[in-house]
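For reference, the structure I am asking about is given below.
Missing here is one protein chain; the remaining ones are kept as they sit in the complex.
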Amino acid sequence: MSSDALVQAGEPAPGDLGLGSDLPRSGGARLSVWVLRRIALSLLTLLGVSIIVFLATQTLPGDPAREILGHVTPAQVAAFNKLHGLDKPLLTQYVDWLKNTVTGSFGSSIATHEAVTHLIGRRGLNTLALVLLSALISIPLSLLIGTISAVRRDRPVDHGIQTVLLTLTAMPEFVIALLLLVLFATTVFTWLPAVAVIGPGETAFQNPEMLVLPVAALVLAVVPYVARLQRATMIDVLESEYVHMARLKGLREGTIIRRHAMRNSLVAAIQGSSLTLIYLTGGVVTIEFLFAYPGLGSALTSAVQTRDLPVIQAIVLVFAAAYVLINLCADLLTVYVTPKLRTQFR
Amino acid sequence: MSTQAIELPAARAGRGRRSAAARALRQRRTQVGLVITLLVLAVALFGPLFAQYEPSAIVSIPAQGPSAQFPLGTDALGRDVLSRVLWGGRGLVWMAFLATALGVLVGAALGMLAGYSRSWLDDALMRTMDVILAFPQIILVLLFVSMLGTKLWLVSVLIAISWVPQVARVARGVTTEIVEREYIQAAEAIKTPARRILRKEVLPNIITPLAVEFGLRLTWSIALVAAISFLGFGIQPPNADWGLMISENREIITIQPLPLVVPAVCIALLAIGTNFVTDGFARAVARTSGGEG
Partner (left out) sequence: MTPDPAAATSIVAEVEGLRVEVAASGAEIVDQASFTVGEGEVVGLVGESGSGKTTAALALLGYARRGTRIAAGRVVVAGIDMLALSAEEMRGVRGKVISYVPQDPTVALNPGLRIGLQLEETLSEHTGASAAERAERIATVLEEVRLPTDRQFLKRYAHQLSGGQQQRVCIAMAFLLQPKLIVMDEPTTGLDVSTQAHVLKIIREMCQRHRASAVYVSHDLAVISNLAQRVIVMYAGRLVEVGPSDAIFEQPGHPYTAKLIEAIPDLEAKMTLVAIPGKVPPPGQRPGGCVFADRCDFAIDKCRAAAPPYEKLREQDVLCIRAVELDRGKRQRSAQHPTAAAGTGAQGPALLKVAGVDAFYGERQVLAGVSFELHPSECIALVGESGSGKTTLSRAVAGLHHKWTGEIEVDQTPVATTVAQRPKELCRRMQYVFQSPFNSLNPRRSIGDAVRGPIQQFFGLRGKAADERVAAALERVSLPARAMDRYPDELSGGERQRVAIARALAAEPEILICDEVTSALDTSVQAAIIDLLQDLQQQERLGILFVTHNIALVRTIAERVLVLSEGTVVEEGLTATVLDTPHHPYTRSLIEDTPNITEGGQPHRVVAGADVGE
């Protein structure tokens, strides 16, 4: 028998989580080649995103000139179009637009005349605070709940947890937030501020009590989703042959869970974390609107109301870029923690 | 040739799918979910028949508490909350349903195509899906609504598009797994045309996972449609809509929470109900069919 290390078909897991994973398959090239390929793919996705945003904002009906200038003569429209390069061929327009985008020149807000980069910086920090704080709480919480539920599978604890989780996943985050609001800020208790009041020069960190309700709502919305994934993964792992084997070797239950089970649900934890972050980036839109929280989400909502194109473009691009980046990191980490994927490149 | 014919056991009653539905209905949670869903659906679809007032008619002073005349009080503009609740679910239900059906249909078709083709087409389709996936759903909708205006069909189509990549991934996953099976090769070995293989061999095997997908996506479509209305880009005032009612009455939340809480609870119950039913079905499927993709 030869000592060849034959690798069977690639890992099945992450694709099932509905994530943008393109994990290496067996017999692939070197690790560095795969990493470069993966990064290139991310850039390609971003390029696709930019095309969609460009087409949506620059070419769809709803003439920007008319929109901005109000009632104007055709000559004025033509002048405006020339000024903004709108009379050039589409491809040229796109290339110009992309150049500006990549260099961060988004122009300034039509409504407030604030530089878009400035607005994003200011608001982005607030959103980042909201997202990171929520993620920091919900990731460990969901992993814990999922694991407990899996270990106590089909017992009353599990059934109870399942019902609560199913209930919470179904509810839109703004409904959860509203119910929290009614409960804690208005009628029943009036402990917490109902609306976030953060001055223009301040950041969310200076007003921690403003964050309580929005973060609580986001956590309640995202935990069930990831906890259920974690439970499913843990159950698979606990039913695996290597866990049976560990039991038959007479290992302590604690060792089995910690060493044998947790180690192999790490991939799910990473994918779960990335899912959490992605979910949160979408969830902030309604939450910020409800609490009048000065973040990117509420900025987007008002920009859409006023058709403030430069702001819409920039914010949409920021969100999409965040998605692509989170996904990329998750995939790289997944390969890093999966020996079978990591070592097959050597 | 061995002479005696082989004895077969008595035919089993009912095929896998029907018994899965039956099993699902035996679970308490599924029953609860079904009852809730039907109740809320009844309110949404037939509610307008029972509404006492025009939903957009201003009938009294704003922010009144419940009374005999206005069982749920009045809203920020002095309209009857009960009438608005009875009218406010129809659009939501239809939009969510249409968006889900369209999204699952298109997603499944593309996913099957990608999974079966095993060629550049697969790559091209899935890369395109990746691009759409990069937009958080609500942001995709907002982006296009900002350009094309708040049209209800548009919102439904946009939500459908935002589901396509997710459903396509699932359909593709199941399809690629099925395509590896020997029965597909057996069909290919006798030169069965690809369309026939997709329809006769692949489709029957992914119907059940797709049914589960439909349920899941429906639950979240309800949440999405409600969120869009809540942000003001769905059904427009003065029409009644549960999501819209929540944002319209934000100012009076401290005085009179009912105009916000009742529609919020309706949205929540509908989504919870469909989610319970889907979960029950998914569990039953997992239990009945081992050999399924």
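Odds and ends about this structure:
Should a chain be cited, it is by its letter among A and B, assigned in written order, with residues numbered from 1 in that chain.
The rule is short, and it goes like this: a contact is a pair of C-beta atoms (placed from the backbone, for glycine too) under 8 Å apart; a residue touches a chain by one contact, two chains touch by 3 or more.
This is a predicted model, so every value here is computed, not measured.
Shown chains touched by the undisplayed chain in the intact complex: A, B. Among B:D80, B:D130 or B:E201, the one in contact with the hidden chain is B:E201.
Touching the omitted chain from chain B are residues 1-9, 11-12, 15-16, 181-183, 185-192, 200-201, 204-205, 207, 289, 291-292. Although one chain is not drawn, its touching partners on chain A can still be listed: residues 1-8, 27, 239-242, 244-253, 255, 259-260, 263-264, 266, 337-340, 343-344.
Convention: only the chains that are shown with their structure count from here on.
Chain geometry summary: the mean Cα position of chain A and that of chain B are 22 Å apart.
Chain contact summary for the complex, chain B toward chain A: residues 29, 127-128, 130-139, 142-149, 166, 169-170, 173, 219, 222-224, 226-227, 230-233, 246-247, 250, 253-254, 257, 260-261, 264, 267-268, 271-272, 274-276, 279. On the chain A side of its complex with chain B, the touching residues are 15-16, 18, 20, 41, 44-46, 48-49, 52-53, 56-57, 60-62, 163, 166-167, 169-172, 174-175, 178-179, 181-182, 186-187, 194, 278, 281-282, 285-286, 289-290, 300-301, 303-305, 307, 312, 315-316, 319-320, 323-324.
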